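The complex appears here without one of its protein chains, the remainder shown in place.
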Amino acid sequence: MSLPSKTVSELCEHVGGRLFGNGSLAINRVGSLDSAGEGEIAYIEDEKLFAAASESKASCLITPIDTNLNVPCRIEAKNPKLAFALIAEVLHPQQQRSPEVHHTAVISPAAKIGADVFIGAFVCVGEDSVIGDRTQIRAGAKIGDDVRVGSDSVIHPNVFLEDGVTIGSRVLLHAGVVVGADGFGYVRGEMGYHKFPQIDTVIIEDDVELGANTCVDRAALGRTRIGRGTKIDNMVHVGHNCDIGERVVIAAQTGISGSVTIEDDCVIGGQVGFGDHIRVLSGAVIGSKAGILPGKIVRPGVWWGIPIQPLDEYKRLNAHISRLPRVRQELKELTERVKELERRLHDEE
Amino acid sequence: MSLPSKTVSELCEHVGGRLFGNGSLAINRVGSLDSAGEGEIAYIEDEKLFAAASESKASCLITPIDTNLNVPCRIEAKNPKLAFALIAEVLHPQQQRSPEVHHTAVISPAAKIGADVFIGAFVCVGEDSVIGDRTQIRAGAKIGDDVRVGSDSVIHPNVFLEDGVTIGSRVLLHAGVVVGADGFGYVRGEMGYHKFPQIDTVIIEDDVELGANTCVDRAALGRTRIGRGTKIDNMVHVGHNCDIGERVVIAAQTGISGSVTIEDDCVIGGQVGFGDHIRVLSGAVIGSKAGILPGKIVRPGVWWGIPIQPLDEYKRLNAHISRLPRVRQELKELTERVKELERRLHDEE
Partner (left out) sequence: MSLPSKTVSELCEHVGGRLFGNGSLAINRVGSLDSAGEGEIAYIEDEKLFAAASESKASCLITPIDTNLNVPCRIEAKNPKLAFALIAEVLHPQQQRSPEVHHTAVISPAAKIGADVFIGAFVCVGEDSVIGDRTQIRAGAKIGDDVRVGSDSVIHPNVFLEDGVTIGSRVLLHAGVVVGADGFGYVRGEMGYHKFPQIDTVIIEDDVELGANTCVDRAALGRTRIGRGTKIDNMVHVGHNCDIGERVVIAAQTGISGSVTIEDDCVIGGQVGFGDHIRVLSGAVIGSKAGILPGKIVRPGVWWGIPIQPLDEYKRLNAHISRLPRVRQELKELTERVKELERRLHDEE
């Protein structure tokens, strides 16, 4: 695949940066500082890397503003890492497979397939499902009935979208994602468990990304929602009736029980566990491996531990725990001193 | 899909309840208290919701016995949530796809397919496998050789059943489930690791449900078993040679190492970790995120923490940890007081 090529000037203008050096150089790939070579652009954020930067073989570097760095060609940007990401979007656009419906795909005649859609081998699209323009459904993905997928989305191989779910535009669902399987709810009867009805749906809004093998369960009654621009890593579990807001980031293997609300702009680490009916208020940050009890309201700020505490408190308590051997020693010594005092007072009397 | 419709009287009789109001009303859907409307039935368990209940637009409500609630139509039941689940089973029966073997499916001539079976697109069924009556095997599921699946089960898309495993009747395997992959066991030799033989099988009994992307490994020697009526959530790992009893509930992302026994009627939270050769006695409840050391015997009761402790003890120790700053302060103050006592005694002498 030949990559698009841009001049340094074009890229500089794209990110609103300031150019130092030859703007007509052609750039066709982003790279890391140490491995980038001719035709490649890299970035640095940190003064510690200036020495490495001056030895980089990259054709162009992106640096912070007012960097004092003697390299032949560079772009100054307020946020070099962001500029690098924006330039990568230009040089490495998402692969747009040529429109095609593979002859092995099984598409219901009652499905509506948009313009310039790619549908790979062994894909199923069920009755009354709607696939938006330019969306790519890769090999082996299974789309049920009454599913809506927006435009410019990519459904990677072996994804399963259960009947009735809605997926927005520019959504990326990585391989093995399952959207709309039954939520986990039962009522105990005399003979065992009866399923609590899991009959409603899932809505995944625009610009969401779900990592490989992540599962989002359908709502019992109502809906499970993943808000616009939210990014979720691999093997995350989202239970029934969760409401995840916009621009939330959730790292790998986190598990979210039923009816949890996470408001906009939260950041959740990996392997976090949520009890049910938790509400995380906008702007909260929850550290990896934290555990949160059911029903808890999590306020803005940084949280850590099992059960979660404000990070400062968590650190303070951890320091106290580390000092426990000393506390015990001090208590022992103090007991001896008290014993000695008692002895002396007794002798006096 | 048109839903079945029942009268309030019929539903009331089905759950052994007591009817107040017009029994001839038609009901065709369950709903939540706040969103249910005409033709829908909702439930309440909690007095706190009586105000909301009296404003509900549901055609019928299920309430506890002797509820003093002025609504046009209601059913009193001993366990309203259970009655609601039983009514949902009637109004929202599991989808029974019309019997069909999709023309793309690859079925071994030596497989035995029961009556009224649904087999979707791109399914494989291997040699000598047996599929029971009315079982549904959805698109992309792969069934190996010598696999036995009972009747009325649903194998969702992209499930994989390895050669030789046995699945009961009325079993639900959600999308991406893997049953019968090799267990994880090696012996270190001079040059690296040799696989400990993983050559035996898995038995999943009747009425079991496994959540999306859950994995149950085959036994090394012997069998891995999931007992009748057990319900397991998404992305749970069940290692080789585990013996999970009947009516056990296991929440998402829990990991169970090899040769663990969990007896009947246990409840296991999410993200719990089991070392190998643990035995959990019938009736034990293990809280989410708990960790259990290998070889441990877990007695009935509620357990929590890493490593697990009885919940009461866990709470007590956690309270002690929270008080650590105060303990330290008290110790400091007491040390000052002892110093003062020593000074005064010294002055006296």
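Per-chain numbering from 1; labels A and B assigned in written order.
By our rule, contacts are C-beta pairs under 8 Å (C-beta built on N, C-alpha and C of every residue); 3 or more make two chains touch, one makes a residue touch a chain.
Please read these numbers as outputs of a predicted model, since none were measured by experiment.
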Quiz item: Which listed residue, B:E40, B:D152 or B:D217, touches the chain dropped from view?
Solution: B:D217
Quiz item: Hey, which of A:G17, A:G31 or A:G183 is the one touching the hidden chain?
Solution: A:G31
Exercise. Just name the one of B:G114, B:G273, B:P310 or B:P325 that touches the chain not displayed here.
Key: B:G273
Practice problem: Can you work out which residue in A:V101, A:V130 or A:V249 touches the chain that's missing from view? | Solution: A:V249
Practice problem: Name, in rising order, the residues on chain A that touch the hidden chain in the full complex. | Solution: 30-32, 35, 79, 81-82, 84-86, 88-89, 92, 102, 104, 120-122, 138-140, 156-158, 172, 174-176, 207, 209, 211-213, 228-229, 231, 233-235, 246-247, 249, 251-253, 270-271, 288-289, 306, 321-322, 324-325, 327-328, 331, 334-335, 338, 341-342, 345
Self-check item: Chain not shown, touching residues in chain B
Solution: 104, 106, 122, 124, 140, 142, 158, 160, 162, 176, 178, 181-182, 184, 186-189, 191-197, 199, 213, 215, 217, 221-222, 235, 237, 239, 253, 255, 257, 271, 273, 275, 291, 306, 316-317, 320-321, 323-324, 327, 330-331, 334, 337-338, 341, 344-345
